[in-house]
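Heads up, the thing below is written out as structure tokens.
Only one protein chain is missing from this complex, and each of the others stays in its spot.
Let's look at chain A:
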Amino acid sequence: MPTAEQHGFRPHTDGPVVPVQTRSERFRSVNVDDFAQVTGREHEWKFSPVATFADLIGGELDGSRVEIETTDAAGVEVSWIDRGDARIGRAGIPEERAAANAWSSFDEALLIAVSGEDEKVVAVTRSGLGATPRAAHTIIEAAPNSRGLVVLRGIGDARLSENVEIIVGEGALLTVVALQEWNDDAVHLASHFARLDRDAFLKHIVVSLGGKVVRVNPSTHLAEQGSDIEALGLYFADAGQHLEQQVFVHHDAPHTRSRVTYKGALQGQGARTVWIGDVLIGNAAVGTDSYEQNRNLVLTDGTRADSVPNLEIETGDIAGAGHASATGRFDDEQLFYLMARGIREDEARRLVVRGFLLEIVQKIGSPDLEERLTAAIEAELLGS
């Protein structure tokens, strides 16, 4: 007699879908000692190589100012504020130990304040963080009705655990690009907490290209009516690289909208990516419109991509909610088609991968940055 599996009745590959708790009810604290020691079996750590960054989870962190280089733009003020400042902790607080360790350790927070209704771009580059385990705290705040694009870029060496708060005021239009172009042996753990006020729009883009272990977990609280998040991600894992992102969107007010699109490519032995996408549509979030998706393109053998979309809905009165995940090999038929038109194999591969990833790049909205990222992706492809 056929089994249920043979009829196609199979549970999700991540097991029976019974959340331990509603996503918004996870334990939270700014104090590292409030969290238990990490074993690596916890749901938020189980995909991560925790042994490679035990120092960031539980060790002492250097909380002094990190070196930054910033471009100037009218309407953007960059300053350091004391850890006791009341402006800290408004967007969200840590849900896991490494983030709490950073929160417990930083001396001063970097405040990037955006105001004014004109379009403006500011790039803050962190470099030369060195091999010492460090903590950082950054607040990006867009005043009501302001517009701006903030790039937070990391290059060079780093062993960094950090928290980034993003506060988007009423009617503001903010783009934040977190750009990880670290050296090959860098380790970077980041938690982003965004809070969106009424009718605010945030475009949040995570681009992870360089670093040995890069884990950027953005969570967004759509706290007020009409707020809207477009969360985009782009990652390219080479041999031995671990790139992870745990994305959380909390619809907590009526008529909020979210679009989550993460795309990644994997190439080389031990290239590893993780994407977890949690969307919670709370009781108050009537009229929610939500869609999240993750796509991975596997270019060689020896890679592994985990992709776990989760959707929790507490109200039936929504406009739409969906999720999708697909991880596919490089398609040999596509390659044949392009080569049958005279295009050499390496160029054909580049064409396909570039096309796959550029969908994200094209949405950034800064021609300079788009051009630079296109070049960075080319370099990744040539690096094989």
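One rule holds in what follows: a residue touches a chain if its C-beta (ideal position, glycine included) is under 8 Å from a C-beta of that chain, and two chains touch if they have at least 3 such contacts; residues count from 1.
Keep this in mind: contacts and distances are computed from a predicted model.
A.B. asks: Going by UniProt, what is the name of the one chain that was not included in the view, given "Fe-S cluster assembly ATPase SufC", "Daunorubicin/doxorubicin resistance ATP-binding protein DrrA", "Isoquinoline 1-oxidoreductase alpha subunit" or "Ferritin-like domain-containing protein"?
C.D. replies: "Fe-S cluster assembly ATPase SufC"
A.B. asks: Check the options A:Asp184, A:Asp331 or A:Glu371 and report the residue that touches the missing chain.
C.D. replies: A:Asp331
A.B. asks: Of the listed residues A:Ala123, A:Ala136, A:Val352 or A:Ala376, which contacts the missing chain in the full complex?
C.D. replies: Residue touching the chain left out of view: A:Val352.
A.B. asks: Even though one chain is hidden, which residues of chain A still touch it in the full complex?
C.D. replies: Contacting residues on chain A, toward the hidden partner: 331-334, 336-345, 347-348, 351-352, 354-359.
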